[in-house]
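Note that this complex is displayed minus one protein chain, with the remaining chains in position.
Read from first to last, the chains carry the letters A, B and C; within each, the first residue is number 1.
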Amino acid sequence: MFFASDNTSGVPAQILEGLSRANDDFVAGYGNDPVNLALRDRIRALFDAPEAEVFLVATGSAANALAIASYCPPWGAVFCHELAHINVDECGAPEFFSNGAKLVPVAGAQAKLTPQALEQALTRAGKGGVHQVQPALVSLTNLSECGTRYTVDELRAVCAVAHAHGLPVHLDGARFANALVAEGCSPAEYSWQAGVDVLSLGGTKNGLMGVEAVVMFDPAQAWEFQLRRKRGGHLLSKNRYLAAQMLAWLDDDLWLALARHANQMAAQLQDGLNQHKDARILFERGGNMLFVDLPRSCHRALQDAGAKYYLWPDHASLDCPPDMAVTGRLVTSWCTTDAHIKEFLRILGAAL
Amino acid sequence: MFFASDNTSGVPAQILEGLSRANDDFVAGYGNDPVNLALRDRIRALFDAPEAEVFLVATGSAANALAIASYCPPWGAVFCHELAHINVDECGAPEFFSNGAKLVPVAGAQAKLTPQALEQALTRAGKGGVHQVQPALVSLTNLSECGTRYTVDELRAVCAVAHAHGLPVHLDGARFANALVAEGCSPAEYSWQAGVDVLSLGGTKNGLMGVEAVVMFDPAQAWEFQLRRKRGGHLLSKNRYLAAQMLAWLDDDLWLALARHANQMAAQLQDGLNQHKDARILFERGGNMLFVDLPRSCHRALQDAGAKYYLWPDHASLDCPPDMAVTGRLVTSWCTTDAHIKEFLRILGAAL
Amino acid sequence: MFFASDNTSGVPAQILEGLSRANDDFVAGYGNDPVNLALRDRIRALFDAPEAEVFLVATGSAANALAIASYCPPWGAVFCHELAHINVDECGAPEFFSNGAKLVPVAGAQAKLTPQALEQALTRAGKGGVHQVQPALVSLTNLSECGTRYTVDELRAVCAVAHAHGLPVHLDGARFANALVAEGCSPAEYSWQAGVDVLSLGGTKNGLMGVEAVVMFDPAQAWEFQLRRKRGGHLLSKNRYLAAQMLAWLDDDLWLALARHANQMAAQLQDGLNQHKDARILFERGGNMLFVDLPRSCHRALQDAGAKYYLWPDHASLDCPPDMAVTGRLVTSWCTTDAHIKEFLRILGAAL
Partner (left out) sequence: MFFASDNTSGVPAQILEGLSRANDDFVAGYGNDPVNLALRDRIRALFDAPEAEVFLVATGSAANALAIASYCPPWGAVFCHELAHINVDECGAPEFFSNGAKLVPVAGAQAKLTPQALEQALTRAGKGGVHQVQPALVSLTNLSECGTRYTVDELRAVCAVAHAHGLPVHLDGARFANALVAEGCSPAEYSWQAGVDVLSLGGTKNGLMGVEAVVMFDPAQAWEFQLRRKRGGHLLSKNRYLAAQMLAWLDDDLWLALARHANQMAAQLQDGLNQHKDARILFERGGNMLFVDLPRSCHRALQDAGAKYYLWPDHASLDCPPDMAVTGRLVTSWCTTDAHIKEFLRILGAAL
């Protein structure tokens, strides 16, 4: 019963097969190989973006931080939700890669930036004043840190505010596939057509070993990005092994199937939790994440039975009275099974 | 006929099998998993270093830059050979990760630092003066950039100079295995017993997809390293896939067998080249790299026949008279075959 | 009628005389001169801190950023009030000098950190987790950005929380003198005895041309600070001209007299404002700053008459209805005169 993160799961057989296929023979290093070329073309087609540049790295933190740094000078400000992964969970990677830019936390319900909140933050940002860091970029997360999802319209509205202030938009799409299949639109509609300028397209949380693509819809920063990637130690020489995984993942829409399954497992879990009045779902489920308030005693019972998941927020604790509500963060993945869900709900039912 | 780099080769079947074995089930992320634990213990045993800490990253540049930054403050100086990979081929990764430290290039024949040259550089370094960057670290490369090898005695002597000045020693061991089997000593003798404080143990050039271990023989900097690794985007969540590869590589001394084969192929190539008076080997072969002067016309013939390798140094060119000598850099790998060597020599023989 | 900032005023005659006295003859550069030595000893005596190290720089941003960087690694977190000058008015200087540390904004009434708010922020900070920046330093401002003042007891209480979490405390004392004379305690009581580990002692806003002293009560970081100062371009070769100003400023307690005068002028201004029911003072005056709500029409009248001051916060504007209240920020200085105050109040009275 692993609900701690979708990054505790393995990879589907197709990914291993993709690695095997790419393993034959010598090929040029550093991404100058046929597999990378094929992947780039596949992603361009998928996103209906023939000019886009595609670069692979092995972690989401690298994808985000390199993308951010390519659009934000050291004296720049990146506007993001106060709970954003880049702000609280990457040990300052964006600050490191940008050489000291400032992340400006913006509040918002459901872990989403609203056009109003962004507009207010940008208006107050001190643009043009030499004493203030200068607004440079807006970074969104979809699925958000609370597992909610921007609708296409919401995404478009918040990007419009950024663009009206002359700022490009980065989207941290560590769970882009989960959001996409839930929203039911096309990759293009959910990215550049809505106003996203650069996307961290996450593969790791949805079935790859450690592969993320940075998709730059406007290639103007592409050369700078490549230098930053190399300098950051993120240019893998045997790059084909990243590309091969992602190609296999896109083949036959495997990535969408994996995401759909994870979302479906979360939906089943949600249905089960809703049967119990003492279990309170906190946010609107956008994909494969759930935040649920449970009596502290239930958490104990679940954890004693081997369920793995985090309390939320990070500093939450079970050192409290047995009937006090504590939030649990439950993440399903491509390899979560009916049996996992049933077992979790069974233990919970017994404990409530 | 791929002699461009050992990083253009694939991986042996055992590595793919190792990935498959590690793929079962959910495991904790970020290196807190049984495979990583097993690998750490294996490396400790292998190096006879029960206190050593072992951290995995996906590239050699990351291993080097993170190791260097953990021992060198922003105002520090890293003494290395002027041809060192960290100095000329990593787009400033050490400067980036150390937040602006200075690499001090030291000259030396055969791309090796001598105790004398290091002593002189350190004596002149301005230690204690506020106007000068402060000596912080010595970084060696073995095999060197010219394919030569430090003997155990040479390594010990140069480390002794560093230690006498209070500086720790980093060893860039991108081709550590190739050096080790050629030198015929133990991993411990060739690292910490000779004075190496932190080792970048390269797997990628010797049969892995992109796995390098940083082995810290003194664990004092281990926590700082881990924060730097995370902040640098180099902490893979599904870390087991790095560890699984390296475990499979160490199993049954596969890594040594792969390195021996690569070296043997280089030896055969060297023997063949030595048959031709117009082919002049430049440096003492230490493992699996050769630098050979050939008439420009031979390079043309080889390249027309599909041989892949680089001229050396980077700015060398074939825009010169046909009989002018130009240096080629030839690297063999674990999957170079007799047939590759013979074909190369055949074409060369015909051209000479 | 200059109330924009205490840094728009000039310097007293004694400072120019101090410069003249120091101008004779050749002296050693970079602070190794008798004037600097005398100043260091004077400050040690003044603060009853015989081990303290004293370093001069020309700006408050440099003093703060260098002090912060000397106590905070790149992956560190600096806890400060959300309105702190270091957070909003230095264009990211702390992030630059610390190579990308994160400033964690903490809310608090009257622009002061409370022990409770700091305790909560530190408890939630994720210490020991590799995914989070690590708590490194607490930075306070006294006088605060809203012109309020920490009492000695308040200062002691908040420092105690920091120390209980193992964090040192930096005090941005750009207006330390103004706070000190208002609080009526000794420099030692108001700094290290209350728990301050490193102090930016501001001279510029209180009558110097551009001189700030960093006073390190614990000299352990002194050598690192000196290297950072040099590397930051903040080690003036003709350092005597900084020291000479500050010596003249300390002579005969001139610095205290200047601060007392500025505070007294603010008190007069406050008394005058309190005569008008439409003028509302926002915060408890701690020294020489006042924040006052006035009808927009009054601001227009004052500015038309040549009064210089800023609206607050920065993004405030007079594009609003005439009777809407807008906050003005009024700062008095050592050379503000009765006449300035009276003229300001006269115009205000006419406008109300």
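Everything that follows uses one rule, which is that contacts are C-beta pairs under 8 Å (C-beta built on N, C-alpha and C of every residue); 3 or more make two chains touch, one makes a residue touch a chain.
Fair warning: this is a prediction, and the values are worked out from it, not measured in the lab.
Enquirer: Write down which of C:93, C:161, C:179 or C:273 is the residue touching the left-out chain.
Expert: Only one of C:93, C:161, C:179 or C:273 touches the chain omitted from view, namely C:93.
Enquirer: Check the options A:149, A:205 or A:228 and report the residue that touches the missing chain.
Expert: Only one listed residue reaches the unshown chain, and that is A:228.
Enquirer: Residue-wise, where is chain C in contact with the chain that is not depicted?
Expert: Touch with the absent chain occurs at residues 2, 4-5, 7-11, 16, 19-20, 22-29, 57-63, 65-66, 90-93, 96-97, 204-205, 209-210, 227, 230-238, 241-242, 308, 335.
Enquirer: I need the residue numbers on chain B that touch the omitted chain, in ascending order.
Expert: 74-75, 88-92, 95-96, 98-103, 105, 123-124, 126, 129-133, 313-315
Enquirer: Please identify, in ascending order, the residues of chain A that touch the omitted chain?
Expert: 30, 73-75, 99-100, 130-131, 134, 224, 226-228, 230-231, 235
Methods note: only the chains that are shown with their structure count from here on.
Enquirer: Give the rotation angle, in degrees and rounded to the nearest 5, that superposes the C-alpha atoms of chain A onto those of its identical copy chain C.
Expert: 180
Enquirer: How many Å are there between the centre of chain A and the centre of chain B, using C-alpha atoms for each centre?
Expert: Here chain A and chain B have centroids separated by 34 Å.
Enquirer: How many angstrom between the C-alpha centroids of chain C and chain A?
Expert: Computed from C-alpha means, the inter-chain centre distance equals 41 Å.
Enquirer: For chain A, which residues are shared contacts with two or more other chains?
Expert: Answer for chain A, listing residues that touch two or more other chains: 90-92, 96.
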